[in-house]
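What you see is the complex with one protein chain gone and the rest in place.
Up next, chain A:
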Amino acid sequence: MTPKERAELYRRMLTIRRAEERLQKLFADGLVPGFLHLSIGQEAVPVGVSSALTEADTVSSNHRGHGHTLAKGVDLTGFFAEILGKATGLCRGRGGSMHVADLSKGMLGANGIVAAGLPITTGSALAHRMQGKGNIAVVYFGDGALAEGLVHECLNIAKLWSLPILFVCENNGWSEFSPTERQLATSLDRLGKAYGITYREVDGNVVEEVARAAGKLVAGMRKAPAPAILECRTTRVRGHFEGDRQDYRDSDEIAALDARDPIRLCAEALMAAGLDDAALAAIAAEVEAKIEAATEAALAAPLPEAGDILADVYTRAEV
């Protein structure tokens, strides 16, 4: 990876980080309606995976989906406006944080239902295989989702039908307020073995590792459609949702998070490769200016009109 490519990954991760930090603040100020699940500490996963994707590839996501969405290249202002429930949002303010989608960018939606992205993405991969253009589908899900029955159904079908789908598990060790070891009697590598699906495990906080592993797996499935699993060991820094005080986590675990911060790790690697503080600061300044402009535009945007409720329930409403 060239220093320039690495710096670009850094810029993308920092965009997600700063966007979520901004949302965190807006939430604290009471400006974000509904639930807000932040992916701070997990940015390397979608940025690394997306470096292997084109716009025509599809992804679907879960409740913790801001990083997945931004990494797929959606418009930053539309993203903020959606989470603030504005008429100018990507989904016209009807979805919010848990349902951001941008079909024009191959982003098939965050999802409020744990594991629901798996079958949808399996279907998208089937469509890609039928269309024969070499496009692939990616589904992001958490370790907690592994307890859902649909995981079995989808791994089974993806393998049986050789579907070009990358199952990306963000294993942060937590499923809401419960540690995953109390939720899952097996592990994803064993599930991969059971279904005969290629499995790779990476440090999900080292963006280059994620990018390298995803690049290899995706290149393979573009040539010959087949599923693969990428398990990313990562860290949930914030609570399950904003407002969660995390009383159930011990202080040692929380104290150790900083050393594994994906943005710090990437910055260190960039410095070791010769970038200086000024170069990093320039990236940060550019990112922050963009976030600020998007936030301002979203804050100024109008709220949806009540008359909009019935729009788009059906394509052809008139009967």
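Just so it is clear, a contact is a pair of C-beta atoms (placed from the backbone, for glycine too) under 8 Å apart; a residue touches a chain by one contact, two chains touch by 3 or more; residues count from 1.
To be clear about the criterion, contacts and distances are computed from a predicted model.
Enquirer: According to UniProt, what is the chain that's been left out of this complex called? Choose from "Phosphate import ATP-binding protein PstB", "Pyruvate dehydrogenase subunit beta", "Cytochrome d ubiquinol oxidase subunit II" or "Nitrogen fixation protein NifU".
Expert: Its record in UniProt gives the absent chain the protein name "Pyruvate dehydrogenase subunit beta".
Enquirer: Would you indicate which residue among A:V32, A:L70, A:I120 or A:A213 is in contact with the undisplayed chain?
Expert: Of the listed residues, the one touching the omitted chain is A:I120.
Enquirer: Out of A:L150, A:A214, A:V237 or A:A269, which touches the unshown chain?
Expert: The missing chain is touched by A:L150.
Enquirer: Could you pull out which residues of chain A are in touch with the chain that's been left out?
Expert: Given the touch definition above, chain A has residues 58, 60, 89-95, 99, 101-104, 108-109, 111-113, 116, 118-128, 130-131, 137, 149-150, 153-154, 156-157, 160-161, 311-316, 319 touching the missing chain.
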